[in-house]
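Contents: one structure, followed by commentary.
The complex appears here without one of its protein chains, the remainder shown in place.
Right after this comes chain A.
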Amino acid sequence: MDPRPNQEETITLDTFTRGLWKENPVFVMLLGLCPVLAVTNTTMNAIAMGLATLFVLVASSTLVSLLRKLIPKQVRIASFIIIIATFVTMVDYLIQSISLDLYNALGAFIQLIVVNCVILGRAEAYASKQKVSTAIINALGMGVGFTIALLCLGVTRELLGAGTILGFQMFSVDFEPWIVMILPPGGFFVLGAWLLLFEYIKQRKEKTHLNVEGVASHGS
């Protein structure tokens, strides 16, 4: 996954941006799909979930990276999980104190951040091998990439399913909402559609690339 997994890497712009696009946890690596599909029926839920995950990801990556020389290899997964669970408990109580409505809307999915594979994956594959500063920046990139993906789905589903964005009416009153989009099947369809779009862009890019190369070799 990472170019030099066992070596400490120097901070470059790529450390941050790779999480946004090239290794986007949702669209490219297909990790952490459960919250992506479950809580993106409105934009607000998607943003809240994205930020909560971002916080847990950055905080746990920092702590894992700080403790990387102290944690014995045999019990590392268990230790990571305990660290993550601690931060998730914090976020859980935090959201509960900020907005009870939001807390009820997200339900058990806040506590289920513990088992989000993106976070454990980052801890295991990256933070446990890198310096604190690098780990934080990488975790930030991944978290932002995750939030962007949630936002993509949340906006699409709310717009089509209810005709609103963040509760504001977007279409005229005679718009017939596609109820299916805010129901469970809509989550699968919208994520499938986004993946289709990205795959199409990728294949087109490769095709034009090939064409350009073909012309060049023909010319010579």
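The rule we apply is simple: contacts are C-beta pairs under 8 Å (C-beta built on N, C-alpha and C of every residue); 3 or more make two chains touch, one makes a residue touch a chain; residues count from 1.
One rule holds in what follows: contacts and distances are computed from a predicted model.
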Taking the list "RnfABCDGE type electron transport complex subunit A", "Ferredoxin-NADP reductase", "Hydantoinase/oxoprolinase N-terminal region" or "ABC transporter ATP-binding protein", the UniProt entry for the undisplayed chain gives the protein name "RnfABCDGE type electron transport complex subunit A"
The listed residue (A:C117, A:L140 or A:I182) that touches the chain absent from the view is A:C117
Full-complex touch with the removed chain, picking from A:L13, A:L70 or A:A108, is A:A108
Residues on chain A facing the left-out chain by the touch rule are 30-31, 33-35, 37-38, 77-78, 81-82, 85-86, 88-89, 92-93, 108, 111-112, 114-117, 120, 180, 183-189, 191-192, 195-196, 199-200, 203
